[in-house]
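With one protein chain removed, the remaining protein chains of the complex are shown where they sit.
Going in written order, the chains are labelled A and B, and every chain counts its residues from 1.
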């Protein structure tokens, strides 16, 4: 029997403990991040540079969408107020969304999409490796499932960075421009927000310093093969994880939430 | 020479009549090859262009579950396009050439995708009606005479049944929902019913190639036969949903054990075929744009592969 739940099966759910309940904003942040990135990737569907890559991007989008649903379902459980995954995704405004700024950036050309994906994949993959062996069983189970997908994503986006960097003059110019535009959003991923700091102190969320090092090492390796330079001294934007977003998110949500906002409270 | 050619053609037809599949390297009449390339590539183009009207709604799907299903479904269409291009390529057609023909307007695709998707109910209608019609067309093609085409169609049909079911489920949910939702479903059916009937092509009397195609077993039922089958299949489903089929002439005919139904607006049909549908221009433009904007990406990947090959050659 197939069920709608995308959460990996765990022992029968007891009411979340108080420690667990603290995780709510963090799980919600993960959910928002995966959803927004899935949404952006799904915008490519039907418009990719070649049919084979259209399929690849849709696959990655579906992975993120599935992951988002698992987090939303878990977040709803942690919150315990009877909200559903859809309530959380469709009925919160831009300032309530907690995704980092990087993932809400528009698709641009293929180079922008690849660089955005690559930066996030580097963080995502290493984060999941930590969460997988973290103290929260449900989060660990979701990470365990997702890390296999993320391992594929990081391979896919790394190879594309290399192809574009070490491809033609034009691809190099475009990928360099994309890096130039997106780099300022990379720092936020591993800069803990106040919420994350508190959870890190409680040992519920992994330390980001180690993840940042792993990320940097991977990026350095890939950029070297791609004959690209890692930008230095870039001022890092942040705020998404606290609900202060770029203007792009509002438009994205207007589209994403259109049906639920126009026809409140219905089943689809 | 003349007699030898005849013998080959007769042998070929005999194999087809005995239901022996034709494989890529087998001898085949030029006309068979050309007709197949046209038919398969047209079908592939339909899958490709068919991604657009539904792709429209991926970003607006009303729930996370629906969003996942719709994205998976539209992605499947990309897959189907790919299976079919791959089948046509076994006949010596190149994907680039087929796409060039699509982009120049020389090659056709199913006219149904030149209609706009205006409401969420359209996702239901496309799945339920359009995919339902496609399945009727496609299931017989799983036994078509050309091996790679038949095998591609087996894959397509296996995946397509999920598409129709998800469409029906959307309709059912709407019909069991609020009055507003039910009206949305009815309005969708009103707009999609006739264009779907047009999907089976012109009347048999105006479809001159049908006989040859049936002989070659690359078409197994006539347009009118399939249209009748479709109406007989869908009317009870519409009744189940509590929806009204927008055809005042629709009536059960006890003698033929099927429905009598009104005539399709053939003027509209030919207009859309000629490029005057609501979305012909946008659909083609979207495809051309994706292809052109993707050119540098495809070029870069090739250039990189070439560089790597050369480096490996030097290293060896």
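Please note the rule applied: contacts are C-beta pairs under 8 Å (C-beta built on N, C-alpha and C of every residue); 3 or more make two chains touch, one makes a residue touch a chain.
Everything below uses one rule, namely that contacts and distances are computed from a predicted model.
If you look up the hidden chain in UniProt, what protein name do you find among "Dipeptide/oligopeptide/nickel ABC transporter ATP-binding protein", "Thiamine permease", "1,2-phenylacetyl-CoA epoxidase subunit B" or "Outer membrane lipid asymmetry maintenance protein MlaD"?
UniProt protein name of the non-displayed chain: "1,2-phenylacetyl-CoA epoxidase subunit B".
Looking at B:48, B:152 or B:184, which makes contact with the chain not pictured?
The single option touching the absent chain is B:152.
Among B:13, B:35 or B:86, which residue is in touch with the absent chain?
Considering all chains, including the one not shown, the answer is B:86.
Which is it among A:55, A:88 or A:150 that touches the chain not included here?
Considering the complete complex, A:55 is the one touching the chain left out.
In the full complex, which residues of subunit B touch the absent chain?
23, 25-27, 75-76, 79, 82-83, 86-87, 89-90, 94-97, 100, 148, 151-152, 155, 159, 295, 298-299, 301-302, 304-305, 308
Name every residue on subunit A in touch with the hidden partner chain.
Residues 50-53, 55-56, 59, 155-156, 159, 163 of subunit A touch the chain absent from view.
In the analysis below, only the chains that are shown with their structure count from here on.
Can you check how far apart subunit A and subunit B are, centre to centre, with Cα atoms defining each centre and the answer in Å?
Once rounded, the distance between the two centres reads 35 Å.
Given the complex with subunit A, which residues does subunit B contribute to the contact?
48, 51-52, 55, 58-68, 71-72, 74-75, 78-79, 81-82, 85, 120, 170, 173-174, 177-178, 180-181, 286, 289-290, 293-301, 303-305, 307
Which residues of subunit A touch subunit B in the complex?
Per the touch definition, subunit A meets subunit B at residues 4, 35, 39, 42-43, 45-55, 58-59, 61-62, 65-66, 68-69, 72, 85-86, 89-90, 109-110, 162-164, 166-168, 170-171, 174, 255-256, 258-260, 263, 266-268.
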